[in-house]
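A single protein chain has been removed from this complex, and every other one stays in its place.
Chain nomenclature is as follows: A, B and C, assigned in order of appearance, with residue numbering initiated at 1 for each chain independently.
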Amino acid sequence: MAEDAKDAPAAPAAGEPAKPGVPAPATPAAAATPKATPAKAAAPAKAPVPAATDAASEPLVVALAAAVPGAVVSAKKMASQTTIGIAPGKLVEACRHLKDKETFTFLVDLTAVDWKERDPRFDVVYWLHSFDRGNERVRLRVGIKDEQACPTVAGVWETANWMEREVFDLFGISFEGHPDLRRILTWDGFQGHPLRKDFPVEGIDTGAAIYPDRYPEGGGPAPDDKNRKTVS
Amino acid sequence: MDISESVLTYFLIPAVKAVVVVILVATAAGVLTYIERRTLAFLQVRKGPNRVGPEGILQFVADVVKLLTKEDVVPAKAQHVIHFLAPVLVMVPGLAVFAVLPWGPTFTTRIPGLGKITTAWYATDLNVSLLLVLAITTIGVYGIILGGWASNSKYALLGGLRSAAQLISYEVPMGFAIVSAILMARSLSLVEIVEAQRAHHIWFILPGLVAFLLYFVSGVAETNRIPFDLPEAESELVAGFHTEYSGFRWAIFFLTEYANMITISSVATALFFGGWLRPFPSVRALAFLDVIPGVLWFVLKVAVFLFVYIWFRGTFPRYRFDQLMALGWKTLIPISLVNLVLVALAALGGTRGLRVLGTILWIAAAVAFLIVTRLRAAKPPAARLVPAPVGARKAEA
Amino acid sequence: MSFWDDVLLLDIFGGLRMTGRHLFRRADTVEYPEQAREPSDRFRGMFRLDEERCIKCTLCAIECPINIIFIDWHNEKNEAGKNEKVLDRFDVDLKRCMFCGLCEEACPTDPKSIWLRTKTYELGTYERNEALYLDIRKLTKWDENVKPFTVVEPGEGR
Partner (left out) sequence: MSEFVGTVGAVPEAGDTMLGLREMELNFGPQHPSTHGVLRIVLKVDGERIVSARPDIGYLHRGTEKLFETETYPMVIPHTDRLDYVAAATNNHAYVLVVEKLLGLEIPKRAQYIRVVLDEMQRISSHLLWLATAAIDLGAITPFFYTFREREVILDLFEDYCGARLTLNCMRVGGLEEELTPGWIERLRAFTEDLGGKIDEYEELLTENRIWKDRTIGVGILKTDRCIAWGVTGPPLRASGLAWDIRRAIPYECYPELDFEIPTGKNADTYDRYLVRIAELRQSRRILLQCCDWLTANPTGEIRGKVPRVIKPPAGEAYASVESPKGELGFYLVSNGGNRPYRLRVRPPSFINLQALPEMARGHMVSDLVAIIGTIDIVLGEVDR
């Protein structure tokens, strides 16, 4: 745990949403220079393009940093939504603080993002809501390395249970201390984690086939058809 | 009475009647499925089956043919013998009851070669025919329970258990309701009960309003119809006790349910609505109504009840299992006991007593109904939900 | 009051009255094969392709969310001696089509050379692959295969 906490600040990308990650195939230019400069907005000029601004001076961030020392790694604001980067080792503590002291009683969403070539590879993203603070919302972000376990927040918000199971299923991030960590959307025994960027979009051969003797595979164009587009 | 006559009276005519009844009832049940589907469709602003034959009247024939030719699937781990016997166990009592249902009065006819024969519009008249009805219809539930158990399916098992519990609960108020009719007529024979209504000059629905309601509600429960169709509750138990039945065995369950509806309606007609008698059997001014033969009166009354059955199905949700039991034991049985005492007291007073009870009941019901509906119209029910205005602003545009 | 409502079964009678009122109303249903509703003018139905108008830009294939449009063409010299694209193949894997209409939106010609607003919706077939895997001939001569068929030209129904 302590190691994680030490690691996280060393990997500034963990808190950098603005960093271009894996290039989408159609826009190789966008990924040409994977720099960590946060303000690099890839889209060409349009008047009010929202850009990420530093939010370290927000009262909530300041309060969190004071209450849970070492928890806040970064703080960004974009499209009027605050994102706080949290050190993995301090996650549960920070969540408890936000829930109990700052009235963020409602975990709206929990998901992950796979930045294939970055270290740490995954961002686990929490999206909190407070009814008492005038419907204020805040996003937490934790950088998680491949094969590294993320601490569970299912003990803080019960609703995190299924969401974490979903992240485990689709990204292969395991959650330490989760009460019931099983696959949820894919079936038990499925190999692989579909939402990882290295999982092929076409799917993998699971041995299941529908009438392979009667119909050509997929029914559509042959695999070597030059019109057949493959995207990954 | 010579031998040929007794053969005729005790063997030949009943045998012919039995065959006719079985055929008629089976057909009627089939037709009833069609009528139900059409009526439901009308209630639900749609059209219903209207393709097979004129206005779809032959739909049930098509259904039967389809079911006969369907594969008869039996689950591998079912109790085969019982699984096979269960539909029979349901069907036989369902049809046997019709032996004692009085469809019409006695009549005399001339049959070529046999001479004049006096017989009746019913197969037989027992002096304990009501007891027979109760006893035989109860047997039918064994078929349901065994069918549910033998299927080796949990849904079917739950359906069978529900059916057993339901039947036991609702036999009691039904029995009490029937007893009040027996008290009024002082007989257990259905024919004599009908005749007693002629003798008392009133249908027993007048003094027996409560008894009739109890009887009909219990009857709906006995026949597993909405709102009491728990044993086969489609949205809960898939199909309840007949989940694992298919083809014609399923059809037997299905048709028997409809035959039972006819039974319950017929008994209700005989007990409370004067059987084959016309309305106000003693009022001479209405004698022209006698043009319609008694059998038709009976069929007409039964048809009304069947329509009500279908109407219920088109209107109500389904009770929950425990609520059904609670209704039976905590509401119907106490009411039926009180009602039984009232009817018994009135029956002591003979015709006059029954009339007094009837008058009081109906007037009380009418007055209460009027008052309550008036009160309701005067004071509309308060809104149940108070919409919470949260930051609602007036439209600016 | 609510007790007496209960005793007098007012709710039961209210419900029965409600359904009973509908007993004599006209059915709202349409008996499908004999009667059929006319789809609206914007209805997204079977594809049409106008080969003359098509400029073989393949934008429709690019915009298709599920990549079911397959276009091949080659260049030919026409009478004027200019290079002209000639369609070899215009296939739509119709059984996967979800009729979203994005291909029509993407089409740059005016009027559109591929469009879906055709009011033909009876696309059921018995053979999975043959009938639904369309080639250009079936697309352009669709009316020989399925009748009745009306085509609303783009612009008419807007």
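The rule is simple: contacts are C-beta pairs under 8 Å (C-beta built on N, C-alpha and C of every residue); 3 or more make two chains touch, one makes a residue touch a chain.
Please read all numbers here as calculations on a predicted model, not as lab measurements.
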| item | value |
| --- | --- |
| Chains still shown that are in contact with the chain withheld from the display | A, B, C |
| Residue of A:86, A:107 or A:181 in touch with the missing chain, whole complex considered | A:107 |
| Chain not shown: contacting residue from B:192, B:229, B:244 or B:257 | B:229 |
| Touching residue (missing chain; options A:65, A:149 or A:195) | A:195 |
| Positions on chain B where the hidden chain makes contact | 40, 43-46, 154-155, 158, 162, 226-227, 229-230, 233-238, 313-323, 326-327, 330, 381, 384-397 |
| Chain not shown, touching residues in chain C | 5-6, 10-12, 14-15, 18-19, 22, 28, 39-44, 63-65, 98-102, 105, 116-117, 157-158 |
| Residue numbers in chain A that touch the chain omitted from display | 17-24, 26-27, 30-31, 40-44, 46-52, 78-79, 81, 83, 105-109, 111, 113-114, 125, 127, 131, 135, 137, 139, 157-159, 161-163, 166, 170, 183-187, 194-195, 199, 201, 203, 231-232 |
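Keep this in mind: only the chains that are shown with their structure count from here on.
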| item | value |
| --- | --- |
| Centre-to-centre distance between chain C and chain B (centres being mean Cα positions), rounded to whole Å | 50 |
| Distance from the mean Cα position of chain C to that of chain A, given in whole angstrom | 39 |
| Residues on chain B engaged by chain C in the complex (per definition of touch) | 39, 41-47, 311-312, 314-316, 365, 368-369, 372-373, 375-376 |
| Interfacial residue positions of chain C with respect to chain B in the complex | 1, 4-5, 7-8, 10, 12, 15-16, 18-20, 22-29, 31 |
